[in-house]
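Inspection log for the structure reproduced underneath, given as structure tokens.
With one protein chain removed, the remaining protein chains of the complex are shown where they sit.
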Amino acid sequence: MRKITLVVCVLLGLALSLGADTPVLLNAAGATFPYPIYSKWFSVYHTDHPSVSINYQSIGSGGGIQQLKAGTVDFGASDMPLNDQLLSQFNFKILQFPTVLGAIVPTYNIPGVTTVLNFTPQALSDIYLGKVTKWNDKEIASANPGVQLPGNDIVVIHRSDGSGTTFVWTDYLSKVSSEWKSRVGSNTSVNWPAGLGGKGNEGVSGLVEQTPNAIGYVELIYAIQNNLGYGLVQNASGRFVKASLESVTAAASNAAPKMQRDLRISITDASGAGAYPICSFTYLLIPAKIPDATKRDTIKGFLHWMLTTGQSEVEALDYARLPKAVISIEERQISEVQ
Amino acid sequence: MASNVSAAAHAPRPLRVRALVRRLADGDAVAHIVTLTFAASIILITSLLVYQLWIHSADSRKAFGWHFWTNSTWDPVFEHFGALPFIFGTVVTSAIALMIALPLGLAAAIFLAELAPRPVSDAISFLIDLLAAVPSVIYGLLGIFVVVPLMRTVIGPLLKDTLGFLPIFRGPNYGLGLLTASIVLSIMVVPYIISVSREILLTVPRDQREAALALGATRWEATWKVVVPYARAGIMGSGFLALARALGETMAVTMVIGNAAVISTSLFSPADTIASMLANQFSEATGTIYLSALIELGLVLFLITFILNGAARLLILATERGGGHAA
Partner (left out) sequence: MNGFRLRWRKSINILMLTLTGVAALSVVSVLFLILGYLIWNGGKSLSWDFFTHLPAPVGESGGGMANAIVGSIKLLVLAALFGLPIGLIGGIYLAEFGGKTFSFVVRYTTDLLNGVPSIVMGIFAYSLVVVPMKHFSTLAGGFALGVMVIPITLRSSEEFLRAVPGSMREGALALGASKWRTIASVVLPAAKGGIVTGMLLALARVAGETAPLLFTAFGNQFWSPGWTQPIASLPVMIYTYAISAYPDWHRQAWAAGLILLGLVLLANIGTRAALNRGGADRSV
């Protein structure tokens, strides 16, 4: 009996003391869209600053917003910038910091089709409205002459959780399809006319990977890392553009002047011949007032790092850097965190 | 003696306190109070749980009233919350799971209680009890990588080829969906049906069986026509227990059901259950009405499982006490 007690005490002591030398532990939660780069950043930052652990849980933008509101996390992350109405629901001020630029691609898994498909805005919205149900429908086929498309039913995959990626996707669809705008609208969680739900970008890519004839919308790096095919999307100028560092940067090229006034901006369906039409900034939601001095300094330190050293990590994961003008706006905004 | 009593009654304060302290030093009284407090804490925790569920669902109950249960739109954008799709998903998956698990479980229980030699029966029951101990997330893991592909490549096409004219087997087969979730659920609840039914069958008095055999019945006839009807109530109770378990099952279901708030006639269609939807949407419900609606669903789930468990207990008790209406 005594031996068992001793063993239990030792184990307890071990458990308690584990990590006793990491004095600063920050908790954050939110978007799955930038999760690959965030997890890379926080891991690198921890290696460079071993006393700082920033624990990020990717639960979706909706979750990030809600948990920040409930005060259970130190900061949140969302692809959807908070509009004034949402901000008014918080009883403290929030500062929004864009971190990277990413693209949302239509990824698909069609048995026998290895070519890269072209998608018109009409095709995408009709697929997600449930009006186009087969892969060889003329709306898809007309944009892909010469490609042998099977007559299989399209399996539509969307998000089952509150998602900033959904917000950007539906924001784009609302801009290109008035039927989508009136029937469904755009938000982190909508009343989907068709399809199955996956949890997080991770879940959607998982479903597309395992379900033949599926189509889903995910952030670019998820499609690349999992070897999923993704299509070109026709932009406002009529050209079919592939999501890439160049096309995403092109989409944000006109954004900087507008962001002088307000960092919150939508860059979907951007004009410009080389612009990819479904891109977005993604934001860290930082409380303006942080009473704990250590936490505040750590967060500010990370934000500085993110805007400088951090930006050099993003392109390896196919996110685009922030425009220089935006970086300087944000550097000024960091001083507002008290 | 009498003078002692009256002396004590009129005793100055310190003496009375001393009497109280002496009583407290009496280990039995202390033990009684301590154990009672611990037992009472269970009542406290449970009341707290029900209270929390009730309070936090107030906004939604006030806003939607009974329409919450008949409305089929779940729209967080326009803040219309109708729970019908989730009730549909919950009811359908549980019902089909039971339709598969009850006959299977009852047959296995009959084998174990009536027909197998005792050591074999004990060994197999032991293994089936182990099945009940497998965590839900492991069933989900196997669901994703084994059952879903099986449904997509083998079971689905088979059903479509043979029974495809039925509306329940129409529509595209994704592998995920109502039918897959029901199958996974049935495997999860079958051990409960088997273990409870087996115990119930074992309590049926031997003379019932022997009387039937004496009248010339075969072993099967004695079992099916005499023993099982005798234990009918208890077996129903095991079904209720299994149903309660199926209704609250979260992880395995959410991993294979497709997570779509739709009502459809096809069993291949994706759907959602109350528990599965709560797991997906709880951490992100923004706005008070949304959160309140989710908690209202949690409250209802809790109430239903509570009623079912209660009914199950009564039925099992009834069989153990007085037996069913024997043939």
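A few comments on the model shown:
So that you can tell them apart, the chains are marked A and B in the order they are listed, and the count of residues begins at 1 in each.
Just so it is clear, a contact is a pair of C-beta atoms (placed from the backbone, for glycine too) under 8 Å apart; a residue touches a chain by one contact, two chains touch by 3 or more.
Computed from a prediction, not measured in an experiment: that's the story for all the values here.
When the full complex is taken into account, the listed residue touching the unshown chain is B:Ala244, out of B:Val227, B:Ala244 or B:Ile316. Of the listed residues B:Leu84, B:Leu104 or B:Ala318, the one in contact with the hidden chain in the full complex is B:Leu104.
Screening A:Val105, A:Ile127 or A:Leu228 for touch with the missing chain picks out A:Leu228.
Looking at B:Leu142, B:Ile263 or B:Ala318, the residue that reaches the missing chain in the full complex is B:Leu142. Take chain A: the residues that touch the chain left off the picture are 11-12, 15-16, 18-20, 22, 25, 27, 29, 35-36, 39-40, 42-43, 46, 53, 55-57, 70-73, 198-200, 202-203, 205-206, 208-210, 221-222, 225-226, 228, 317.
Not every partner is drawn; the one left out touches chain B at residues 26-28, 30-32, 34-36, 38-43, 45-49, 52-53, 56, 104-105, 107-108, 110-112, 115-116, 124, 126-131, 133-138, 140-142, 144-146, 187, 190-191, 194, 218-221, 224, 244, 247-251, 255, 275, 278-279, 282-283, 294-295, 298, 301-302, 305-306, 308-310, 313.
Everything below uses one rule, namely that only the chains that are shown with their structure count from here on.
The mean-CA centres of chain A and chain B are about 38 angstrom from one another, to the nearest whole unit. Chain B meets chain A in the complex at residues 73-78, 144, 148-149, 152, 172, 174-176, 254, 258-261, 270, 272, 280-281, 283-287. Across the complex, chain A meets chain B through its residues 59-67, 69, 86, 89, 153, 155, 160-162, 184-185, 187-192, 195-199, 207, 210-212.
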